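Pasting in a structure now, in structure tokens, and then I'll have a few things to ask.
Just one protein chain is left out here, and the rest sit where they should.
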Amino acid sequence: MSGPASRTTAPESNAGRSFRAGSVQRRLVQRIGFGVLSLTALATVVPITMVVGYIVQQGGSAVSWEFLSGLPRDGMRQGGILPAIVGTFLLTLGTAVFSVPLGVAAAVYLAEYAQENTLTRLIRVAIINLAGIPSVVYGLFGLGLFVLFLRFGTSILSASLTLSIMTLPVIISAAEEALRAVPQSFRTVSVSLGGTRWQTIWRIVLPQAVPGILTGVILGLERAAGETAPILFTGAAFFLPRLPNSPLDATMALPYHLFVISTQVPGMPVQIQYGTALVLIVFVLSMNLAATVIRSRARARRQW
Amino acid sequence: MDKIVVDNLTLQYTDGTESLRGVSMTIPANAITVLFGPAGGGKSSLLRCINRLNDLADVKTVSGRVLLDGVNILDPATDVVALRRKVGMVFARPVVLPFTIRGNITYGLELMGIHEAARLDEAVEQSLRLAALWDEVHERLEDPAIALSGGQQQRLCLARSLALQPEVILLDEPTSGLDPISTGKVEAALQELKKDYTIVLVPHSVQQAGRTADFAAFLLQGELVEFGVGKDLFTRPSDQRTEDYVTGRFG
Partner (left out) sequence: MKDPDGKSTLGDRAPEAGRRFNWGEAIITRLIQLSGYSAIVFVGLIFLFLVRQGAPALFETPLAELFGTRWYPIEGYFGVLPLLTGSLIVTVGAMAIAVPLGIGTAMFISEIAPRWVREILKPLVELLGGLPSVVLGFLGILVLSPYLRLFLDLPTGLTALAGSILLGGIALPTIVSIAEDALDAVPRAYRDAALAVGATPWQTMWGVTLPAARSGVLTAVLLGMGRAVGETMAVMMVTGNAPVLAVRLSSIVSPVRTMTATIAAEMGEVASGSPHYHVLFFIGMLLFVISLVVNVIASAVVFRQRSRSERILS
């Protein structure tokens, strides 16, 4: 594309004139182009801020201590959303319990042990596919394996296991990247001092990769916390105005609760809907913020 | 007397880069043996065979033997962890671990399962003194090691190896990034150390080879051209190629 335009300036006789004329025209094209792209970026960013701002504005007045700490009453049309908050917290925690050790171990395998061979390529393809499987399909799978086949029932356990498999690819990719960023020379030195491979990983590589791993873990859990489809048939309760007693109990959860009160309950006060949406995005975005803070602090402190 | 015997050692990497062809030599104890020659000659490969660090690289084939105290360390049954404690290594670029100064030295000992503070403290002081670094850092052992200067870092790396009380120390161009004063300090430390240790050094220049070598081996494109007493090799080389290299006609 640059070819013809620059060639017009080549003839020597009127080089100066055509250079200036071309330059003016080209600068105009560029200015318009840059303007269009800037508008594009604005069109992406403005709705985002509007969405968040609107929910904060509309939901702010609904959020009170009673709303956060109370049980739902009157068919969810009054009272609080504590069971949903606690439920989402427990599901996120449960997801972390399963997905973090497994995901980090898998990342260690890929970054530190795996050779470049067909099996490794197969693992990578599998991870890419796990990342792409629709969340509702995870829900079907969780229903088939955890709820029915393993007889965990519709429970926090089933839902957490389902969410953790969904989260796995995010954690593996982020952790592998963090592990690979640790300088190779540390490993060589450790081995030359008589360290075994595992000692080297455990004492040097993993500690150095912790901030990167943590960032990835939080971003993965953030997604899990906001998901509805995978827990629809595996652990979410439509209305359960008490706190769960065991991992085998079903639970209310913020995203599912928002879905329920905005589509399934007639005559729902819009205030409560916005309030629930606000609590959900605060829950999720504070995780996002935590990840950003950890990342930037680790970058500032890093010794290599 | 002969601490290490290299017997007909041949080595090839999978990408076909640096390799060794039929190298045989003996490395005596309590002396500095220098491996020198142009880049790509096989110096580092040979060095890394002595503590099996080549295990980490993509080695296609290794044949021949490397005997340490009469035992072939290339044998697959060798306990490489014990071997690497016995054969310490210092690299070209000082790589301090992301710990404190003290933590760098105690790292290898802790890997061995030594955790008593008294023993660790003793090892820290002893090895830092041997590496001629104690006087400069003994008041700030808990500082991050990365805060040290390049020369200090390299002596810390030396001290880190010494803390494991090895019998052999391998040094791969340990002064290549250092200023002349720091280089002098490292070389002086080596002269002290050779009384108790077997030292194998890849120097970063012919001058350094000449200054430090008790024995010297000239490696060219994977082959051992000449091996002998250091002084003889640098003043009266018997092979024309050695003479050309030493006098600066190539390389």
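Miscellaneous remarks
For reference, chains read A and B in written order, and residue numbers begin at 1 within each chain.
Going forward, a contact is a pair of C-beta atoms (placed from the backbone, for glycine too) under 8 Å apart; a residue touches a chain by one contact, two chains touch by 3 or more.
Everything numeric here is computed off the predicted structure, so don't read it as measured data.
For the chain missing from the display, the contacting residue among A:A62, A:A106 or A:I156 is A:A106, taking the whole complex into account. Checked against the hidden chain, the listed residues A:N129, A:Q184 or A:Q303 yield one contact partner: A:N129.
Across the interface with the omitted chain, chain A contributes residues 1-3, 5-6, 9, 26-27, 29-30, 33-34, 36-38, 40-41, 43-45, 47-49, 51-52, 54-55, 102, 105-106, 108-110, 112-114, 122-141, 143-145, 148-149, 165, 168-169, 172, 196-198, 219, 222-223, 225-229, 232-233, 255-256, 258-259, 262-263, 270, 273, 277, 280-281, 284-285, 287-288, 292.
As a working rule, only the chains that are shown with their structure count from here on.
Once the centre of each chain is set as its mean CA position, chain A and chain B turn out to be 47 Å apart. Chain contact summary for the complex, chain A toward chain B: residues 183, 185-196, 199, 203-204, 207-208, 303-304. On the side of chain B, the complex with chain A involves touching residues 51, 53, 56, 81-82, 84-85, 88-89, 91, 93, 95, 97-98, 107-108, 110-112, 144, 146, 157, 160-161, 164.
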